[in-house]
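The complex is shown incomplete by one protein chain, all other protein chains being positioned as in the whole.
Chain naming follows the written order as A, B and C, and within any one chain the residues start at number 1.
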């Protein structure tokens, strides 16, 4: 939520982007049965229906109601049902009870969405270009918010389908061809004062600002992500049975949850398979390991004689690297093998898996959240969460930036989260 | 589960009854949206979809698989998903996770139901009348089991809809006309040795047998059910704030759950309204109070200077009374006012609300559960539950008997449960 | 709490009995270290210190404060700290936090006890014999209450010491000599109308009254208690792994608690030993099995092709049998082997172990609790508890009667509870 105001905005660009982003959400829902939209399989997961409604509620609450005097709410009760956590805009339904709501039905939720879309298109096509200019930043926030929920729709429905003993697929697709993983090299980065964080007119979330200086000692990053094969070595070496490899809270999580392999892995008759959005598949050892908690990523790094990077190290290292990668648009919906074994430098920086850093999610020096309810978007979560970087195979390509800070608690496993190693130089 | 074998059974009667009972279940589902079938709003509640499947699983497991050699299962995984609690027929899905299953879809569950119905109709129309004769008792059990789940479909969907802030109606219908409640009289019953329990060829559950003698002191039963008006007097007299009126566990439930009125009651602007299957309605003070826990029924009786009847007292008292009443077939789906204020004797014995007794649900002297998995139907629940008698406005009329023993834990409130007072003579 | 008033009471008898009972409590404390008095090892257990104080509070609250106008409380805060569950005499400290109180110290608690004793002795030795006569029933209640806590002091300290990895003994003593258990016979009892319950001037608790008639079918009781050897056969036959032997709640308890042997049993190097008040000892297979929950007693009986007796069956059967037995005064503090293998009839009726019955703890017909706070003594616990009969090796001999009804929830294991089988005749 950058604080500057966009100038010279072409409203038609926003209308088109709005239509594109919103319709992509709907496209992600196409494979779902009506029943799939309803289930909340754990507190962190929201029903798809709720995502569809909440993203619409966002535009309704932050743009239509304050700035469109003629706007009529689809249903006043929705303000309660579909507010996620914004205390400054009113009361809200308990998060852990989202799966108790059979109504509004899926059809009613899509009608609500259409109601909001119609009003938004009216606004975006209004003659008052000044209005769109003034709202440009809010529209950007709404669209990037929508993209965040696109990724959550996929990670949440993956969880919902996975707890079903039938292990249904979200969408059947051909398995990704197995390739050999490239060798891992170390890419050395010099120490000194570096700038990190976002600056300028381009959109960023408030938590990426202000740009500021950090002092780094020399370090090295692994050229690629850790693979399933490497993670299996950790497991075979007793990784899940050796408390000395784990943070204290991590070992507690191992014991309480009975962890002995990554989330979504299952062993039958001596063979590992994994649950994917395409259903159960044999484990591809060359693929990047995914769905690790921070605790597992950290333990693996310690076992490997390395460590996780800090977010500043990560950001400094990726300067100048192309933002191409295996994003949601490839429709693989699983991390894929690093393709370019010959090229030097860092690979798989963007897409594939979110990379855990050892950095707690804290405000940057000089950080100020926006005033009003949107100030709750990021700032209030800056405690007991770790930063992840780089996007995943479920992230929209236009959503990611070098400065982008994703964040989750250290025991979260249902996101597409993996590891890139670091070490002191 | 009577132990005798039916003789001279007319198979066509069973085919017709099977069709009638099964189609009535489906009729109860007609008002539901697809989404309504999926939700489990608390552990005691099962999704409608699960009821639809489980009742079919029952016929498949106890009749088709053992007695129809050609029968092919619709889906082998369903044996796991739709077994409720029969340990002797295999493993089963956790009860508290029934709401996590979006698949099989509603359409798939109805297809499964149709698959079982087709096989059952083949069996019931088979030339081998001996077979139907031999299976008559099992078929009876299956149909009465289905009727139990018909009531549960209604009480469970009522709970599901009630937790939704939108308070949607299961089916809109006109409110029941308000009538004055009849005066309450005491009907005196002499003491001595009485026979209770079921005997003979007619169907009963195993827990109603054997017929046996009990010695009763003289007592009196109230001529009708306790009304909302009477219960409001209890509340106005501090009923929920006076621990001396409550059992120790009951007072604990009051404090832990913050009870201060019956379940489904809501006060707004000084007026009480209640959630019904027809949506929110103003409280009708003349109607029987309903959705009481045993603890509330017991505290009310203590406050009223009376007590709850024992199940033996209840059964002895209703001898010879017509089994007519406000059952599910009236489609009121709420208890109604006692109509016949002039008639003497006990009124509202059957239908309207299940009447809590002070009798723990224990085996009758000489009780033997059937051998095999069906022995788990009733016997293993004979601990920490109280007996209720008489059926409710959600019970099928052909399901109830004077000897019928329903049972729930003392804190259960989501059933149509109410109170008839008793006292020593 | 009988309702009649004692006549012609000899006050000196009460003074002597008071002194005897109170000093016996203190004698039970002699082996304890100061630290032992403080610990609460689970919610059901109270620190010894609390028992010492609470039994004094009882005399203070129900006799000294209402009937001794000059009585001055030792410390007004004690009314809050040492009230167990009497809501009508004021607020009280949370039960599950009794182990958080280091103060008052043990010495202070004994000083409080002495303060009450002095005032009580003044009262009992007062010239006003009428007073003692009027208070006779309350004094009786207070002394029997004290005796109940004498047993609880032993069962609670046993639990406290058992959770300590050092497994310290309450008091070292020689092991009981091993004898062969007598053969089990069946003692047949005819059916018909029987009287049970207490009548007359002698003390009883309110829950034993009124005397009333019950109708029993013919039945048989086992001549002696079930032994460890017999229970081992049940275990060897997979008793803890066969859900069909268990009540549904019982099986749940097995799974949740991981039960695979009786409480206090430990297996090391293939040999069973048990924790006793004398420390760890090898299992004596001839001794009665003890520390069973109702669930285990019930499952064992089902496995044995028998059942548990009802409390009426038990009471009818023991008519005329001597009240001798292995009580706390023998100081064995463990159940012992049935000594008289030649004598016919029922053995081990009193003492050794409390015998689980299948009877829920319910009010007798015509039961009325006393008015006032003492009405909370028994009546409010009449829900979800099972009756046990006959007293144990930790019960004072003068405390037991044929009509005595002890009661605990079905999962309780820390009492000296065992099994006598019954069957239909």
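FYI, a contact is a pair of C-beta atoms (placed from the backbone, for glycine too) under 8 Å apart; a residue touches a chain by one contact, two chains touch by 3 or more.
Quantities reported herein were computed from a predicted structural model and do not represent experimental measurements.
Engineer: Based on the whole complex, identify which of A:168, A:250 or A:396 touches the chain you can't see.
Structural biologist: Residue touching the chain left out of view: A:250.
Engineer: Sort through C:165, C:320 or C:344 and give me the one touching the missing partner chain.
Structural biologist: In the complete complex, the chain left out is touched by residue C:165.
Engineer: Touching the missing chain, which residues of chain A?
Structural biologist: So the residues of chain A touching the missing chain come out as 85, 87-88, 193, 212-217, 243-244, 246-251, 294, 358-360, 362-363, 365-366, 375-376, 380-384, 410, 424.
Engineer: For review purposes, identify every residue of chain C that touches the missing chain, sorted by number.
Structural biologist: 33-39, 41, 49, 77, 80-81, 93, 97, 99-106, 160-161, 163-166, 168
Definition applied: only the chains that are shown with their structure count from here on.
Engineer: At what distance in angstrom does the C-alpha mean of chain C lie from that of chain A?
Structural biologist: Their C-alpha centroids are separated by 60 Å.
Engineer: What parts of chain B, by residue number, touch at least two of the other chains?
Structural biologist: none
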